[in-house]
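To start, I am sharing the structure in question, which I have written as structure tokens.
Here the complex is missing a single protein chain, while all its other protein chains stay put.
By letter and in written order, the chains are A, B and C; residue numbering begins at 1 in each of them.
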Amino acid sequence: MNSSTPQKLLAEALGTALLMAVVIGSGVMAERLSGGNVAVALLANTLATVGGLYILIEVFGPLSGAHFNPAVSAVMAWRGELPLATLAPYVGAQLLGAMLGAWLSHAMFDMSILQFSTKLRGGTGQWIAEGVATFGLLLVILRAPGSRVAAMVAAYIGAAYWFTASTSFANPAAVFGRMFSDSFAGIAPSSALGFVVAELIGAAVAVGVHRLLSSPQSAGAASPSESTSARHV
Amino acid sequence: MNSSTPQKLLAEALGTALLMAVVIGSGVMAERLSGGNVAVALLANTLATVGGLYILIEVFGPLSGAHFNPAVSAVMAWRGELPLATLAPYVGAQLLGAMLGAWLSHAMFDMSILQFSTKLRGGTGQWIAEGVATFGLLLVILRAPGSRVAAMVAAYIGAAYWFTASTSFANPAAVFGRMFSDSFAGIAPSSALGFVVAELIGAAVAVGVHRLLSSPQSAGAASPSESTSARHV
Amino acid sequence: MNSSTPQKLLAEALGTALLMAVVIGSGVMAERLSGGNVAVALLANTLATVGGLYILIEVFGPLSGAHFNPAVSAVMAWRGELPLATLAPYVGAQLLGAMLGAWLSHAMFDMSILQFSTKLRGGTGQWIAEGVATFGLLLVILRAPGSRVAAMVAAYIGAAYWFTASTSFANPAAVFGRMFSDSFAGIAPSSALGFVVAELIGAAVAVGVHRLLSSPQSAGAASPSESTSARHV
Partner (left out) sequence: MNSSTPQKLLAEALGTALLMAVVIGSGVMAERLSGGNVAVALLANTLATVGGLYILIEVFGPLSGAHFNPAVSAVMAWRGELPLATLAPYVGAQLLGAMLGAWLSHAMFDMSILQFSTKLRGGTGQWIAEGVATFGLLLVILRAPGSRVAAMVAAYIGAAYWFTASTSFANPAAVFGRMFSDSFAGIAPSSALGFVVAELIGAAVAVGVHRLLSSPQSAGAASPSESTSARHV
């Protein structure tokens, strides 16, 4: 990670934009082609997301860490792996990228660029699901060996699209970007806050469980950066 | 594996819970969305299980060995790779985790938490299938190189969902957990014993075939822990 | 490969049996569940085969080379990588295993054990397809780096199920085993000879193209065993 800060922010914005273009674009394509079979549509949406997420993390990981996700950036800042002063610019780049990615998918599918989702998502089950989804994502990120993190995050999200009742947004920037698309993958702006709160709680629980599993005797082996992060707690 | 015993038990319980949440949750989602096409539902259930199992073994393997399965723990204890005194706590953690995982999936999908499956599974073919499924799983675990075991177990279970007539439970803890869910992936409590007996027979046959393939001249190369396990036979 | 010859033959027979159980069993399951959508059935059949083939090559490769296929064994014997005296026993073990694997799948799915396929397969297109399928398989095997051969063969067969008009048997032992199953994956005995001849031609062409691509200046780099095999030509 010898990139300059502007390069990192470009990587976060571009990566998040492409991630949103993959998620929303494949949802549009899947819905158009599936003839009303939602399971087939979600299968296609899942496979596209898994493939896209894998390569985006591999491509942008060496530049910016490939967070694409304010919850991940917040945890990394809390652990001391992201300078605190860089957190806000990272989140800004992710939110901007997410919105631009939604618009890019609309441009590709000849839809009106500016739109807002009308798909309500919420209720106890969905909020629990978003918490579980984000808990799992952060646990994977915190414990994955560096050389496998891209494959593991992609595989995890592929599973989470199906096993969580919310189809696993697990990312406040993704919630933000999907608000701008009245399509298969969208979420109504009025449903956004509940999802984001659930995600942040899930991320916090993951940090706690990670520490439980790591301290004290295995800390060195399982979590090489624990000592670094300890300075910030 | 420098983790303390409580950390290992937490890893087994949490990992088995998440595995059950993946298996049962994705089954619920798939059944709801598939419009009655069972093949599409099982495809989605399979892909979610493959992705989930892969990351759970990668994440929890360095902590507890990522058994999530009493048949695996029993074989490991018999081979001397798990202290005999730890076998019962491992199995207890797995069973507890499996039940909690079923309940977690119900909470996410707004279903009543406590329920029991009414899906009868059994008969000669299904029992043979469960034996074959568990035989294959143990053979993969006993012979996989450590760095590929997660990918290989996940790929194996993905295939076994389809080629065995029982959709490959291959895990007494999974049988236990799925008893608590009256959904796509469930199994009626009255059908549980037959499945578990078949699984244990399959596991025992795998141990025998593994020894046939390993002894005597290739023991060193193919099975580095054979000498350790020999002390316990 | 320090295994004794009986261990190698057991590995070939068991591996081929499990491969046939995967191919035929997943075909039966897919046909039963797919409600008449053949594309969905073949998708499931494909994914099960890809997963099964991957783990079978990883598991049995270090023991016997994991041929499971007389065309592969013949090429390896011709290249000097399999002793000529072992070729016939290898092929015998593969054919026996293939038949037993078909019977195992019937036992699991409560079908009558002994049956013969009535599915006619043939004609110019299908024969060309079988030749292309086996050409591709052998080219992959001859040129894959050892550490990736399992993943590459599995990925290749997954593609070949769809891009060849014959769904890519690419294996005379698979033709033999599938003759014994009157199900989705079967082939009528009267169609077998045409498929096997096409497969052997495809394999021979692959050996020729491999030599064209390897000789002379890149022989050392691309094909480390070329010098060994040269002694047998």
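Throughout what follows, contacts are C-beta pairs under 8 Å (C-beta built on N, C-alpha and C of every residue); 3 or more make two chains touch, one makes a residue touch a chain.
These numbers were taken from a predicted model, which means no experiment stands behind them.
A.B. asks: Out of all the chains shown, which come into contact with the hidden one?
C.D. replies: A, C
A.B. asks: Looking at the whole complex, which of A:84, A:108, A:193 or A:212 touches the chain that is not displayed?
C.D. replies: A:108
A.B. asks: List the chain C residues touching the unshown chain?
C.D. replies: 36-40, 42-43, 46-47, 50, 123-126, 128-129, 132, 136, 139-140, 143-145, 148, 152, 155-156, 158-159, 161-166, 209, 212-213, 217-218, 220-222
A.B. asks: May I ask you to list the residues on chain A that touch the chain which is not drawn?
C.D. replies: Considering the whole complex, chain A reaches the absent chain at 2-4, 7, 10-11, 14, 18, 21-26, 29-30, 33-35, 37, 40-41, 43-45, 47-52, 54-55, 58-59, 62-63, 104-105, 107-110.
The definition used in the following text is that only the chains that are shown with their structure count from here on.
A.B. asks: Same or different, please, for the chain B to chain C contact, judged on whether over half of the interface numbers appear on both copies.
C.D. replies: Chain B vs chain C: different; shared/all numbers falls short of half.
A.B. asks: Can you report the angle of the rotation that maps chain A onto chain B, using C-alpha atoms only, to the nearest 5 degrees?
C.D. replies: For the C-alpha superposition of chain A onto chain B, the angle is 90 degrees.
A.B. asks: Taking every chain's C-alpha mean, which one sits closest to the mean of all protein C-alpha atoms?
C.D. replies: B
A.B. asks: Taking each chain's centre as the mean of its CA atoms, which one is farthest from the centre of chain C?
C.D. replies: A
A.B. asks: From the mean C-alpha coordinate of chain B to that of chain C, what's the distance rounded to whole Å?
C.D. replies: Using C-alpha averages as centres, the distance is 29 Å.
A.B. asks: Any chance you could list the residues of chain B touching two or more other chains?
C.D. replies: 37, 40, 43, 47, 50
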